[in-house]
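Note sheet for the following structure.
Heads up, one of the protein chains got dropped from this complex, but the rest are sitting where they should.
Labels for the chains are A and B, by order of writing; each one numbers its residues from 1.
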Amino acid sequence: MSLNVDGLRVYYRTLAGDVQALDGVSFAIADGEIMGLAGESGCGKSTLGKSLIRFDTRMRYVAGSVELDGVALPIWDNDAMTDFRFKEVSIIPQYAMSAMNPTRKIGRMVHELLRSRGMGSNGAESELKRRLDLVGLSDDVLDMYPIELSGGMKQRTVMVISTLLDPSLLIADEITSALDVSTQKAVAETLVGFRDRGFVKSMIVITHDLSILYQMADTILVMYAGQLAEKAPADTIVNEPWHPYTRLLISSLPEVGVRFAKKRLSGIAGRPPALLHPPAGCRFAARCPLATARCAEEPPFVEVAAGHSVACWEVAPC
Amino acid sequence: MRRYFLRKLFIYLLTFVIAVTIDWAIPHLMPGNPVLTLMGRLQIQDPKVAQNVYHHYMRAFNLDLPLWKQYYYFWVSLLHGDLGTSILQFPSSVTSIIVHAVPYTLGLLIPATLLSWYAGNKVGALAARRKVLDNTVLPVAYALTATPYMWLAILLSWTLAVTWKVFPVGFAYDPTAQRAWTWTFVANLLQHWFLPFMSLFLVAFGGWAIGMRNMIIYELESDYAHYLEALGAPQRLVRKYAFRNAVLPQITGLALSLGAVIAGALVTEIVYSYPGLGYQIYRAITNEDYFVIQGIFLFIILGVLIANFLVDIAYLIVDPRTRIGMEGTKA
Partner (left out) sequence: MSTPQVAPPSVDEIAPLEEPVTAPVQTMGGKREMLHFAVRNRKLVVGLSVTLAMLVFAVVGPFLAHHPPLEYGGKLSWAPTTKDGYWFGTTLLGQDVYAQFVNGLRLAFIVGALGGGIAAGVGMLVGFTAGYRGGVVDEVLNMLTNVVLVIPTFALLLVIAAYLKVRGIMMESVFIGLTSWPWAARALRAQTFSLVSRDFVGMARLSGRNSWQIIFKEIAPNMSSYLFMMFILLFGGAILIAATIDFIGLGPSNTISLGMMMQLSVQNAALQLHLWWWFLPPGLAIMTIVASLYVMNVGLDEVFNPTLREL
């Protein structure tokens, strides 16, 4: 197994108490697997992504273990994690447009970054040029300041930089949120290309957009209110979802060719619970049409078929 | 780029013209005949001398000419470097008074401004990193920047010069010393220079330290800092980038702070009787020596405009964003 996460709990410290943003998450990703991480805003997907590489100042590790390629990742220890960052685990951040120092030429910044990580040799830098070429950027980019590049160019540059050292795990955090559809497709294809060429072993693609995941991901993990709802191959999630939340999610997606007169867009009434004092038991129960008394107890995330796990008493009773 | 500089130059020239106009206009806006008021203050007993002085002033003010001609002649004499004659230190010309005073003022201003800027930035950056340092440096810096320049000068003078006699009380050098470029004389100069320099330095230092600390904290929270940290860059590299980026607004701040620091230098000189522009202006005000006041005002304006221009150039060199914004991108 490439990545193994067990019982991960990460909370946010606030003046009012701990916000239980990530509450007991366990899953595994195989070598070469692209896993999409989907869910609405506030479900904990970004928290999960960030906790695997670098904690925000407000995040607090509570419990759980993470293992990458058989080695334990000390995510709670900022200094110990430095050895893994960039080399084993890397991230394409949400803010890729402003991720580069505006007053430094890009080539110089990368050079200084590599040198500070003890890799000042020319090997990585010539590889850098090759990869820039792969994504359609010329060498000249290295001689420019970030302000001279367009948004798309900056995004591609950041994608290349983040994967330069061939990390085992790449976290792509909402990288398509601000893009138009055709650019989204290009970015998705580039990422899959990285995996196919072996630049990255496995990937976690965080987004709220299920359709892009359907295009590029092998498996999809759906989260709700800090906990896992369902994990299955992308095809299954979209065409044969089991968890009530996933199904409502899929059914609320607009279909091409469907007109309003025939089928109205349906949402899911209500809002996710506040995670400051989350309700006991299944967190989706309040909005779930299948809820019963059993749901007052938290359902376990069990495997219902090969590579398919669900957390729901009704659908996957134990 | 050329447009940028031309634009700045235009504003500075415009400012200079406005300043000169104000300078010329003020005596004329005041009620009464300024010459007669001057005469009244001088209280010259000898009627012959009084006559001469009166005519001198009438000529000097060109009061017999129409207004626009007076304005014109004002510019003419200005461009010839003639700023009039001092009443108090008659017959010294205002220009000579200024020329003799300027080295002392610049000798205080330039080191104090540059050193306080440098030290303030360094200490502010340090304080942004270590909480312990932050808790001690910050209150001190706030106290310093809130201190009026002359009060700190008074404090330092009273404690270190008058009471403990570590430094001399005033003037630029010992009146009895031999004025030659010997080491003893230079040492004497420095001794007298130190306290006024210190009072200017300390107050300005406080302001820079606070500003830099806030800028560094802001930069350390930026996206590029987070990205570098996510890629495992050591704090050393992140701090280096943060510092370079935080210094940019501090450069602009240098130009903006000039007005305040000059005012500070002027009052500090008064406390120490240090023979710079401040001292001269004080004497001029107390003795209603109007030409000197006006002359020094123009001189200060000119100095500030030049300094602003230099800072603009420096900023352009240091910040690639502004440079590129003007030149256009290569891609």
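The working rule: a residue touches a chain if its C-beta (ideal position, glycine included) is under 8 Å from a C-beta of that chain, and two chains touch if they have at least 3 such contacts.
Owing to the predicted nature of the structure, the values given are computational and were not obtained by experimental measurement.
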| item | value |
| --- | --- |
| Candidates B:N121, B:S157 or B:N245 - the one touching the absent chain | B:S157 |
| Of A:Y11, A:Y145, A:Y224 or A:W242, the residue in touch with the unshown chain | A:W242 |
| Touching residues on chain B - with respect to the absent chain | 11-12, 14-15, 18-19, 22-23, 26-27, 30, 142-143, 145-152, 154-155, 157-158, 161-163, 169, 256, 258-260, 262-264, 266-267, 270-271, 281-282, 285-286, 288, 290, 293-294, 296-297, 300-301, 304-305, 308 |
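Going forward, only the chains that are shown with their structure count from here on.
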| item | value |
| --- | --- |
| Intercentroid distance (Cα basis), chain B paired with chain A, Å | 56 |
| Residues of chain A that touch chain B when the two form their complex | 53-54, 81-87, 90-91, 93, 95, 98-105, 112-113, 116-117, 140, 144-145, 147-149, 153, 158, 161-162 |
| Residues on chain B engaged by chain A in the complex (per definition of touch) | 222-224, 226-234, 236-237, 241, 244-245, 248, 319-321, 324-325, 329-331 |
